[in-house]
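Please read the structure below before turning to the comments.
The complex appears here without one of its protein chains, the remainder shown in place.
The block that comes next holds chain A.
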Amino acid sequence: MASSIYFCLLRTVFLVCFVNPLIQGLSGDVNLVNDRRHQLGNNLTGLPIVTFDWHHVQTPYLVIIWVFVAGLAKLLVIELNHHVINVIPESGLLIMMGFILGGIVWGADKAQTFKLFPPTFFFYLLPQIILDASYFMPNKLFFSNLGSILIYAIFGTCWNASTVGLSLWGCYEAGVMGNLDIGLLQFLLFGSLIAAVDPVAVIAVFEEVHVNEVLFILVFGESLLNDGVTVVLYNVFDAFVALGGPRIDAVEISKGIFSFVVVAFGGSFLGIVFAILLSLLTRCTKHIQIIEAGFIFVVGYLAYLTADMLSLSAILSVTFCGICCQKYVNANMDEKSVTTVRHAMKVLANGSETMIFVFLGVTAIDTEIWVWNTGFILLTLLFVFIYRIIGVFLLTWMLNKFRLVPIEFIDQVVMSYGGLRGAVAYGLAAMLDQDKIPEKNLILSTTLIVVYFTVILQGITMKPLVQWLKVKRAAHSDLKLIEKVNNRAFDHILAAVEDICGRIGDNWWTRGWNRFEENYISWLLMKPKARKNRDYLFSIFHKLNLEDAVNYVSEGERQGSLAFIRSDEAANVDFKKQFGSEFTDVMPDIMVDMSNYELGIETFSVTSIIKDTIPSVSLDIHGQDRKNAMDDVNAHHLLQQHLYSSRKHHRHKYSRSHFGINQSENEVQEIFQRTMRSRLESFKTAKMGVSPAKKITKHHKKELTHKMANGHPDGTGHLYGDEVDSAVGSETGAIRGTFLRDTYTVGAGIENPVVFPDMDSSTHNSLPWLMETDAVAPSQRAQWHLPWTPNRLRRLAPMRISTYSTDSFLMADLEEHEEKPQTDHE
């Protein structure tokens, strides 16, 4: 609280003392503003040591000052009391901050010198937001819902535009709005610019309300793709208005429809071309790794501008550029570049979004633009709201007949309520030609009001609405332990059976595409090394993981407990060496036998698998039930803390401000490791005829499991391929890896995944780590916790062992011990 007050004061002081004089200086005193040379020429009496030369730096200075102020605004907004934050979404607060700032500037200058000019917005603020959105887009989800998204984007927007325009015109004709110099075409034009759902606003609000990912992708995808329609409608009606009513005939109208096709598909196609260009570029940038990150932004921006130049849909262009290039760029680039791109993207997008909202507020404080017409404004609000609801429900009803997983009622409510308008609408309104559209200011005012209404009011009420709807459906009861366990077990069962049924379009079309993509497109666009790694690395790592662990143990077995600390013979695996050579050199016995089987793990991202199956609109992180146990606090608490969450409980992944690392990702990693380990264990059992210890030994075993995993910080880190990151979820390419034979002793349960590998029962009791003592000092490696930190996960983008590995400990280990490739551990 104190810090926020401090900031508040600081900013006010700053603004008043600093910005004010600057603005005064702008408009006021000529003396201050003189050019340095001019000054020197005119009034020179002696050598000026220092001069104040505002004019010299004016433009960049103002720009930077505003960026700085916007950043401070965001900081202040975040620092505010948490109560406020929970109620009003951040975007709303930023707009209000903009009001304040606008007020200050207005007070100083009596005119709004700083407005959100459409060119600034469209060229400098919007592209990076769209690029960020598309770069992190969960592709698999997007494409599997593409049909629905397109329906909403195209038909939904057209519906909104036409109904709003026509209804307003009808009301105008009925005389509700008084006297306005406006016609049907202009109403339609207005309808088209107010109809579009805005991606910036949508993300900003949906971040507060955590919805299931299908819903999220529908709204988000719609907001991105409807630009194609908006641009066309806007341009068409703008041209019609310019042409005038009488000249519009069937030819013009059909031209309008045709232009939609050209603009939309042209824009997308252009985006894809740039994506290909970008992927090819990154494929060749091995030697300029330091700047390859920059190419993403440059090419992305080029895509935007080129499309705009050709009057195609610029947003669509950037969208498809980002969507298509993700996978290849992430695979081709050096890890550090990938991280750089991610962070930079978020910085730019976040910054732009902040500035947009602040400026939306600042722009309001301007007496020149405000024209108030009660009828027009209120009716617009009403129609925009109602027709959105009607449109969504209508389209959903039609879609549900075809969709595999129908869209629920609560989702539809959220979708219709979440149709927020934002800066794009304002930008389009500000670009209207005053001469052709005399009522431009009215339209502008209305647009601003609609934007404020949707962002602030709907943003505020979204959460309570959702809560109200959800609470109605949830049943409250205190559950017993067995019920909780069973509940969770059922979630898992359901998730598993759904996967077995193949709920996401595992049909001929997707498989065909995957094959095509893997064979031809990846060949063209991905570095050969990346492709190879993607295919083999995972399975290899996995076997090495276990190999290594087994060796670790057998070393200890042979040499006594201290072997862990001082072993010269590495239970290390020299990853680099092995990956450099042919993969069959590694563990020849197992490799050979298993080469016929697919490991069954294709390139995939852990997070892409995490899906919500049952639409559940939940609120923030604390939304999960936190009920205290009735009788045994500990047991319930334990379950609470440690039960693995099922798919149902995972949140959506795209977020403007975080990389979306779920805690569940760690869990999933853990589960995955255990499953894989147990499968390979069973394999070893079957192969070698040694039954693993079934008994659950004391927690040393758990410790040791940690050690096992710890032994491979780098390897674990590189476990998952290019797409651990939330955005990229493509799973193409089967891995010609390895799998196990006769994994499952049929009909029996699974062996305890914590079971220790390859333990000879005779040595079972003599193994030091199984005794209840702490005789074994954990080795250097074993002391580290499982390296599954978010940062580490972030590094997983390309699946490779980096030559610039920053794993100091792994490197340290490798340096200390002799590097000895593990071939035969038997």
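One rule holds in what follows: contacts are C-beta pairs under 8 Å (C-beta built on N, C-alpha and C of every residue); 3 or more make two chains touch, one makes a residue touch a chain; residues count from 1.
Assume contacts and distances are computed from a predicted model.
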Notebook entry, point to check: Hey, which one's the missing chain according to UniProt: "UDP-arabinopyranose mutase", "NUBP2 factor", "Phospholipid-transporting ATPase" or "Calcineurin B homologous protein 1-like"?
Noted result: "Calcineurin B homologous protein 1-like"
Item checked: Hidden partner chain, touching residue among A:D53, A:E79 or A:E498 -> A:E498
Check: Out of A:D53, A:E79, A:E517 or A:E670, which is the one that touches the chain we can't see?
Finding: A:E670
Check: Going by the touch rule given at the top, which residues of chain A touch the chain that is not shown?
Finding: 404-406, 477, 479-483, 485-503, 506-508, 511, 597-602, 604, 606, 609-610, 632, 634-635, 638-639, 641-644, 646, 667-668, 670-672, 674-676, 678-679, 696-699, 702, 705-706, 731, 739-744, 746-750, 752-754
